[in-house]
Every structure is written in structure tokens, then in C-alpha cells.
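Only a single protein chain was left out; the remaining protein chains are all shown in position.
For chain A:
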Amino acid sequence: MIEDIELDTFINDVYEYYGFDFGNYSRASLKRRVNRIMQLDGFSSFYDFLSKVKYEADYYKRVVDEITVNVTEMFRDPSFYKVLRNEILPVLATKPFIRIWHAGCSSGEEVYSMAILLNEAGLLHKSILYATDINSKVLETAKKGIFPLRMMKDYSENYRDSGGQEDFSNYYIANYGNAKFSEDLIKKMVFSQHNLVSDTSFNEFDMIFCRNVLIYFDNDLQSRAINLFDQSLSILGFLALGTKETIKYSIGQGKYKQVQKEKLWRKIK
């Protein structure tokens, strides 16, 4: 285990050398992640590790990719997607044009899930899904829409649990252990790098997803992100967080109304 002061040194040096600020990430989680990558790469000395990070840009990239947690799945938390399907899509349907932002989209499974829902509601033609992350590697995967075939059994179960009625395998083509998702879905997506620590709002949206990203931030950075979403959300737009995340510590009561018991809020003012 590295010491607190070593973690601070790491944070400061990464900021100084590369301009990336981990200072407001959750300490507890960040420390575990740094320990984990040191162990994975066989470092016993923190300072050997640190100088490799500082002087080898490629290694720094690897470290950032490993520190950020990219675990994701399609139709993660099916009950959430069921509420989307039944309660939210009918509201979005009344809009002439639907703009969605997936902040911290990881390798895109969440974006493809939403595109499938929109497609089934007959709304995909008038929708656009912006998907952003800081990790360029996961964005490359997301753009391709190619996921491991072995995951499809779980995903089609999630899909069905979320109220999906179609044959899930219609959405992809199986090939050499991969599932390649349909171009009809991909052509409605725009992927780009965006950093929730330092970048600003870039559009106005009817719905914003930021699921299982805020848990890696401390309270201050969570507030920054939530306020950024607030600025980027149209009145009566929706904000979706992960099942254990909340806006309660970040934004005044009365501005948002929670949808049922889901981690889904509607901006009312």
C-alpha cells in the first residue's frame, strides 16, 4: 500500500507533467487503483513507478486507462431501462428532435442500449446520441460497436428483463467471437473525448446519462459535474445516474423531481 503523501505526489506530478487533475477523485478508490496498477506492473518502489509515469508518456496513458474503471454492460440494471422505456420515452417522443448525452460512456454498451430503446419506440430517426469519455481507448471500442459474443447471453437477458420483446440477436452480426452492432444504430452516435474535471458544456440536451462515473469523484467534483449537467439540460429534461448515486449532496432541493424510485431526475426549474 502506498502512503497518502505518495498519492499526493502522484496527483501533483501527473498534473504538472500532463495537466490531468486527479485531485478531486475519490481518495479511497484512487489509492486502490494506483496500488493495483503498481502491483499489475510489478513495481515494489513507488518512486520507480512515478518516474516511469513522468518520463514515459505511453506508460502514463496506460496508467490513466487502468486507473479509470471501465466496467460496464448493456442494459445494466434492467429495471432502470424498463422505466426509461415506459415512462421517459413517451415524454421524449413529443419532441421534434431528441438530443442525448452519455457522459462517461466507457466502451459504449450504455449508448447502444439506449439506441435500441429509441429504435423500438420509433424515435431513433430523430435522435442523436453524444457519447463522451476521457479514456480514448474505450471510445475507439465504442465507435466500432464490436463487443465480445460471449457477453450476448447476459445482455439479451438484461434486454428481456428491461421489457424488450424482439429477438436481441437481430441487433448484431456474430463473427469470430464478436458481435458487431448494426450501422443503423451507430450512425446516430457521435463519440468524442470530454473531461468532466475541466471541460465545459457543449450543447443542450433532453436527457443526460452519467451512470457509475460520479462514484469515482469526491463531493466537490460530483457537484461540479452535476452543475455542468444542469447547465446542459433543457427545462423538463432528464438526468440519469447510477443506482447508488445521488444529486442530493450536490444541488438544491426543488430544482429536480425524482422519477419513481429510480436514479432519474427531471429538471423542473
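Keep this in mind: contacts are C-beta pairs under 8 Å (C-beta built on N, C-alpha and C of every residue); 3 or more make two chains touch, one makes a residue touch a chain; residues count from 1.
Please note the rule applied: contacts and distances are computed from a predicted model.
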* Asked: Can you tell which of "Branched-chain amino acid transport system permease protein", "4Fe-4S binding protein", "Tryptophan synthase alpha chain" or "protein-glutamate methylesterase" UniProt lists for the chain that's not drawn?
  -> "protein-glutamate methylesterase"
* **Residue of A:R33, A:H102 or A:K267 touching the missing chain in the full complex** => A:R33
* Structure fact -> Absent-chain interface residues of chain A come out as 1, 26-29, 31-33, 69, 71, 77-79, 212, 214-216, 218-219, 222, 242-246, 248-249
